[in-house]
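Every protein chain except one is present and positioned as in the full complex.
This part shows chain A:
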Amino acid sequence: MAKLVMQLDELSCPSCMQKIQAGVSQQAGVESVKVLFNASKVKTEYDETTTNPEQLTQVVTDLGYNVKSVKVK
């Protein structure tokens, strides 16, 4: 299990949170997703054999949210 923290631009709409939450959790290999609305961060635990940081970041970017930085734990 690897952990990833993505820092996004300011999130202002509650539905953004739902979109990102749904989008990332539907990815194969993702164990858990937590969207911190107020810190504008996405924390996720995933199986590194099935997916990787680049793929997960792409999902968020595709939804229309700019990922400012990624921290792999």
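Everything below uses one rule, namely that a contact is a pair of C-beta atoms (placed from the backbone, for glycine too) under 8 Å apart; a residue touches a chain by one contact, two chains touch by 3 or more; residues count from 1.
Criterion: contacts and distances are computed from a predicted model.
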Name per UniProt, for the chain absent here [options: "histidine kinase", "Cadmium-transporting ATPase", "Ion-translocating oxidoreductase complex subunit D" or "ABC transporter substrate-binding protein"]: "Cadmium-transporting ATPase"
Footprint of the hidden chain on chain A, which residues? 10, 12-15, 18-19, 22-23, 26, 34-39, 41, 61-66, 73
